[in-house]
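All protein chains of the complex are present and in place, except for one that has been dropped.
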Amino acid sequence: MRINNAQISAHNELNLNLHTRQFALFSEHLEQKGIDSDNLISQINALQVAIPSWALGTGGTRFGRFPGGGEPRNLEEKIDDVGLIHALTKAAGAISLHIPWDIPKNPGEIKSLAASHGLIFDAVNSNTFQDQSGQLHSYKFGSLCSSDDNSRKLAIDHNIEVIEYGKQLGSKSITVWLADGTSFPGQANFRHNLFRTRDSLKEIYQHLPADWQMFIEYKPYEPNFYSTVIQDWGTSHFLAQSCGEKAYCLVDLGHHLPNTNIEQIVATLLGIGKLGGFHFNDSKYGDDDLSVGSIKPYQLFLIFHELVWGMANNEANNPPIAYMIDASHNLKDPIEDLIQSLEAIRIAHAKALLIDHQALAEAQQNHDPALAQEILQEAFQTDVRPLVREARLRNGAALSPIDCFRELKVRENLIDERGKTTIATGL
Amino acid sequence: MRINNAQISAHNELNLNLHTRQFALFSEHLEQKGIDSDNLISQINALQVAIPSWALGTGGTRFGRFPGGGEPRNLEEKIDDVGLIHALTKAAGAISLHIPWDIPKNPGEIKSLAASHGLIFDAVNSNTFQDQSGQLHSYKFGSLCSSDDNSRKLAIDHNIEVIEYGKQLGSKSITVWLADGTSFPGQANFRHNLFRTRDSLKEIYQHLPADWQMFIEYKPYEPNFYSTVIQDWGTSHFLAQSCGEKAYCLVDLGHHLPNTNIEQIVATLLGIGKLGGFHFNDSKYGDDDLSVGSIKPYQLFLIFHELVWGMANNEANNPPIAYMIDASHNLKDPIEDLIQSLEAIRIAHAKALLIDHQALAEAQQNHDPALAQEILQEAFQTDVRPLVREARLRNGAALSPIDCFRELKVRENLIDERGKTTIATGL
Amino acid sequence: MRINNAQISAHNELNLNLHTRQFALFSEHLEQKGIDSDNLISQINALQVAIPSWALGTGGTRFGRFPGGGEPRNLEEKIDDVGLIHALTKAAGAISLHIPWDIPKNPGEIKSLAASHGLIFDAVNSNTFQDQSGQLHSYKFGSLCSSDDNSRKLAIDHNIEVIEYGKQLGSKSITVWLADGTSFPGQANFRHNLFRTRDSLKEIYQHLPADWQMFIEYKPYEPNFYSTVIQDWGTSHFLAQSCGEKAYCLVDLGHHLPNTNIEQIVATLLGIGKLGGFHFNDSKYGDDDLSVGSIKPYQLFLIFHELVWGMANNEANNPPIAYMIDASHNLKDPIEDLIQSLEAIRIAHAKALLIDHQALAEAQQNHDPALAQEILQEAFQTDVRPLVREARLRNGAALSPIDCFRELKVRENLIDERGKTTIATGL
Partner (left out) sequence: MRINNAQISAHNELNLNLHTRQFALFSEHLEQKGIDSDNLISQINALQVAIPSWALGTGGTRFGRFPGGGEPRNLEEKIDDVGLIHALTKAAGAISLHIPWDIPKNPGEIKSLAASHGLIFDAVNSNTFQDQSGQLHSYKFGSLCSSDDNSRKLAIDHNIEVIEYGKQLGSKSITVWLADGTSFPGQANFRHNLFRTRDSLKEIYQHLPADWQMFIEYKPYEPNFYSTVIQDWGTSHFLAQSCGEKAYCLVDLGHHLPNTNIEQIVATLLGIGKLGGFHFNDSKYGDDDLSVGSIKPYQLFLIFHELVWGMANNEANNPPIAYMIDASHNLKDPIEDLIQSLEAIRIAHAKALLIDHQALAEAQQNHDPALAQEILQEAFQTDVRPLVREARLRNGAALSPIDCFRELKVRENLIDERGKTTIATGL
């Protein structure tokens, strides 16, 4: 199923009067503050978030999985699903491929298919956290860190191969997330693991095309439960420094210990020009991979404040950040879940754009935390949904993507097309 | 494969001289303190820990699973594996069944098989956290708490059925662990969920034989990531109170928020006579389900201190506690892992038995925390392994179960018998 | 300094046009949804939050304190400060007294003074976490839990005395917060501590007037760092049950382990009719005592959702909840900080009042978490500040209390009156 412009227009038509009135009031409100709403809308629409190819199916936990229906059965159908999301939101203009779950058999055709949805290929993702059927050397005890040269070589070669696939699709970056670590004290030597990982990454880095970037992701635990080789941004930064200028850190919101001040990490990495990628999700306990903004929307706003201000004051020449949603859709319809995540991102971004940076800088200089809080709250409390909707309207997307998705009975259609018991490839 | 007495004896023979000398010194050391080693050994051997039927296979995470070889293919082989563990340790004299993964087709034969290994059947476990193939009403959005009467009834009936299976095998208790909860704010009404769960439990409780107990387990999160219906001991206690005298709380070491003082919960529940079951494992981050004592052995010792003192001063008539190991064996050989867990339990128990309660009570009365710490450390720093080995020796178990397991090439034998790629039924 | 109606009116005059237009739009928006704004405003204005007598001075940490100026020098000036806050906000119509820091020498005069500000006396607070100068028996090792009968008796008598002070002022409840606990394993016997605390509370309870309530506060750690006698709501509930019908639990937002689902605790306690008091603050790490809503405004909204729905569906006859702000003002002007906290409470309350309970109940029944999230977000994203301002306007308070505070140069006036280096009595 594809959603065409006529369907979007029909949906928008129904809500247009109300929206027009609301947006008029909102833009008047902005005008009074001397803010140009057109400029805001350009910035909002410029932020495009990649959808990973593994996100279109129902996720699960170690305790099981409750599949929904109409899940995509192959890469083509996954791209179609991202296409649906992008048609509804015009906020998800990229797809992030996972290898080996989604190896493109015919890269040219896959690229055309994506292009037909207005999608490009963002970072490619390697997978060394599972053994593939028939794999000669296991990753059970590590991949890039492995003390077993064979496993290590396999993992390096796999990453190089992933770069090759990416080149064929027009990707410009590879994301390395390592499950490597230990579940028991003494299981491995921390230093050896770290240095072997560094050496492996450097080898992969040698195969990076000149215009590519490597993103090094960190995570404190899971699937290993005593230690992870790249446990925090400090380790990721050490490795990126070791590799070279094209290596950057990747921040995933769920990959932090309880109470971590993530916005400060974002500010630090941007300040030193080493923030390459950013994975959105939300969580209350660990790497819960819930819908973006569903648990801690204020934290998301504070992070966007750092992203907005940081890129606007980009003294360290940080490259444009590769944004992706990395969540698990265990209970909600995956497409609806991604739409809600995109909406939360848009809202947080729009609110961050409203922050009066000059007034804030003055309050900070005057050591006036009460006023600084008022300035942040002024932006956060503002209902920016008219602005976000207008941004979509101007881009040909749906005023309310989730309503439109339901009105068009997209899932029902997908079930008709694909069946009730399909299972997305991958996890 | 079975391990016979002769094999155990042969192993013990080799290490007997060294052990005899070490134990002589140790018991002399105890004598000087006026402690009777025979008495300690009786207490150590009296503590038997159940092995759950799902623990004999390789565990996994949502990111995958790296199976080992020789895993049990059916309930009979699972019982055989527990039998191996018990032969080596004489510490695991019970098996805790999981329904529906391990439904006994012929209960009489299963009971005989277990008896031939010296095993009895401890608490039976229901499973409403997964849908079984062909299940008419899903547990995706809850079981005993469900707002869907059909799902709720199914879950109640399943628990009643589990009691029936247990009766046939001689079990005297049922453990109810609920995955029920929500992953998003607003997904369900907290109060309705709680009260429906209460009503469901009361219905199951009606079917509890007069000499049975019901254990109500709590857990703060996972597999749901916003809330769990029975999130803490307070909720478990409220439900147990609502059901009646035969309902008790069950503490699982891994089911707590970061930094929880678990030993205090144990003390409280024992003090009010409501501690029914106890699940051992260890963890650093969440419900990591690692080998007992592998991460926080001092916490384990402090918990055993509460268990030992609490049951010795059992004013509230708490029933004997049902002990079980509830861990996941993702990287180690499951049998070795369980042997190490049993050893850690034995060591913590033995050390707790060495605490000088009278001196401690005096230090407490005198508000002398430094001395209290000395008293605990005196017990904890003592190397009790000779005592633990002697307890095994007297019971016909191996001086060093893990060495014996490796010497006898048990896993190699099991692989020969069962094959390299078998997968344990269940998760 | 007192703020009079004319000053408030002058401030409001300046902002009235803008407000009137904004509120008109907002109430029109409500009307379209069939919501009566007058009714909302009544509910908003009905929620009054007590200010504790220790909150008017600069707070500190164990590392020190950076005092501001113009701090109140005695109880009278503290009441004046609460009067200022109430004049500006009409949201803080009560004061919560701390004994012995703020013993009223002449209760009648103190009561009159408070009444002249429109203030009543809410729960009185006892203090057994510090030794007072010349105190014969120390609380160093516990108060109501103490193994020292003298200390325990002193603490009981102190609480009874606090009730007496409260009676003179018209209070109807006492809040018992205990620092009692241990900093080292073995320091005390958990069970004895718990049962002595229970017995002490029961003794105090005997002295509770018929129309009074006792609130039992819990906290997992600090100032003790290994255990707290009343570590969680389960323990608090056990104690309240032991005392009787007039004993209730008190929830303080900062008194939870990392990641605790506090809104669920609120729902549970309301569901069983045992939520007596509620202390507002915010925190990122521990009991940080920051301005309400400054860190986790969405959590605050979710909690208010439970409070609003719970009291509207009060099947268990929970009494009206005693609300108080319990924060520490280390960096901000205490009065400004409290004003910001009151604003955050008003906003969260107003948003919670906007939740469409019927639609939510349907989404819950239909197992539609995506829709449930939309319903919550619809309320949360709404900019309710016009409504909150109108509520103040109708009550004779300032449209923008913090602006009014600054325009009137209240702090500068207080410094003139009281000096730059005064220190509030108490901590």
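In order of appearance the chains are A, B and C, and numbering begins at 1 in each one.
Criterion: contacts are C-beta pairs under 8 Å (C-beta built on N, C-alpha and C of every residue); 3 or more make two chains touch, one makes a residue touch a chain.
These figures come from a predicted structure and were not determined experimentally.
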item	value
Touch criterion as defined above, residue of B:R65, B:K90, B:K332 or B:H349 at the omitted chain	B:K332
Residue, one of B:D356, B:E374 or B:E407, that touches the chain absent here	B:E374
From A:I35, A:I272 or A:I415, residue that would touch the chain that is not displayed	A:I272
Residue among A:G310, A:P334 or A:P401 that touches the chain left out of view	A:G310
In chain C, positions touching the absent partner	59-64, 66, 129-131, 138-141, 179, 183-185, 187, 220-223, 225-226, 258, 283-286, 288-291, 294-295, 328, 330-332, 427
Footprint left on chain B by the chain that the document does not show	25, 258-259, 261, 284-285, 291, 294-298, 331-333, 336-337, 340, 347, 369-370, 373-374, 380-383, 385, 402
In chain A, positions touching the absent partner	140-141, 147-148, 182-192, 194-195, 220-221, 226-227, 231-235, 237-238, 257-261, 263-264, 267-268, 270-272, 298, 302, 305-306, 310, 313, 360-361, 363-365, 367, 369, 372-373, 375-376
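Basically, only the chains that are shown with their structure count from here on.
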item	value
Two chains sharing the most contacts, counting C-beta pairs only	B-C
Inter-centroid spacing, chain B versus chain A (mean Cα positions, whole Å)	40
Centre-of-Cα separation between chain C and chain B, whole angstrom	42
Of all residues in chain A, the ones touching two or more other chains	258, 284-285, 291, 294-295, 331-332
